[in-house]
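The structure under discussion appears below in the form of structure tokens.
The complex appears here without one of its protein chains, the remainder shown in place.
And then chain A:
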Amino acid sequence: MQSFGKHFIKALLMLIPAVALVAGMEMYQKYQQEQAGGSMQLGSPFTLQTQDGPFTLASDGNELNVIYFGYTQCPDICPTSMSVMSAAFNQLPTDALQKVQGILISVDPERDTLEHLKTYAEYFHPQIKGMTDAPETIRALSARYGAFYQKAEVKGSAMGYTVDHTSVFYLTNREGQVLETVSHSASPDDLLAALKKRLL
């Protein structure tokens, strides 16, 4: 009987570090969440290159900016997203549209020339600017926005490589702080609703 009590206490003592560990992890997680929701703001101002010279979000940006990370050789998802942006813009009243800047940031600077980026972006809407910069600059910037992309070799395909990427619209203010994100959709409704909420 005495040995049972001893073992019981031993077991209890052994539990303490485990409980402490779990509690500590939970507290850390909560702390991290608070950081992400509060001071850890997604987005940032930036200066990137366009065919018409450098573009700085903080000074050249509009009251509301819609940023999309993509690339022009992207056969389907990016043109779909660009069409979505264009359709949403076209359904805004003129005065609201003037307060918005569409931004396509190429995550494939090795293949996308500034000239082609300009043609490509403006093809969808005159209010969209195409821009990019050195690969490491784009990589660092995308991380600040929570965007993700990676090259993927397509075996046996003439494409060479494609770029897997998140397909998200980032709505930012003039300072490049992300106010809202709109996930990929083949319909402009979600983006339009988000734009209207901010502008009308």
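Criterion: a contact is a pair of C-beta atoms (placed from the backbone, for glycine too) under 8 Å apart; a residue touches a chain by one contact, two chains touch by 3 or more; residues count from 1.
Throughout what follows, contacts and distances are computed from a predicted model.
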Choices "NAD(P)H-dependent oxidoreductase subunit E", "Copper chaperone PCu(A)C", "Spore gernimation protein GerB" or "ABC transporter permease" - which one is the UniProt name of the chain not shown: "Copper chaperone PCu(A)C"
Of A:Gly24, A:Pro54 or A:Pro75, the one touching the omitted chain in the full complex: A:Pro75
Option from A:Ile9, A:Val22 or A:Met159 whose C-beta touches the chain left out: A:Met159
Where A:Thr56, A:Gln98 or A:Thr119 are the choices, the one touching the absent chain is A:Thr119
In the whole complex, what residues of chain A lie against the chain that is missing from view? 72-77, 79-80, 83-84, 86-87, 116, 119-120, 123-124, 148, 152, 154-159, 162, 164-168, 183-184, 186-189
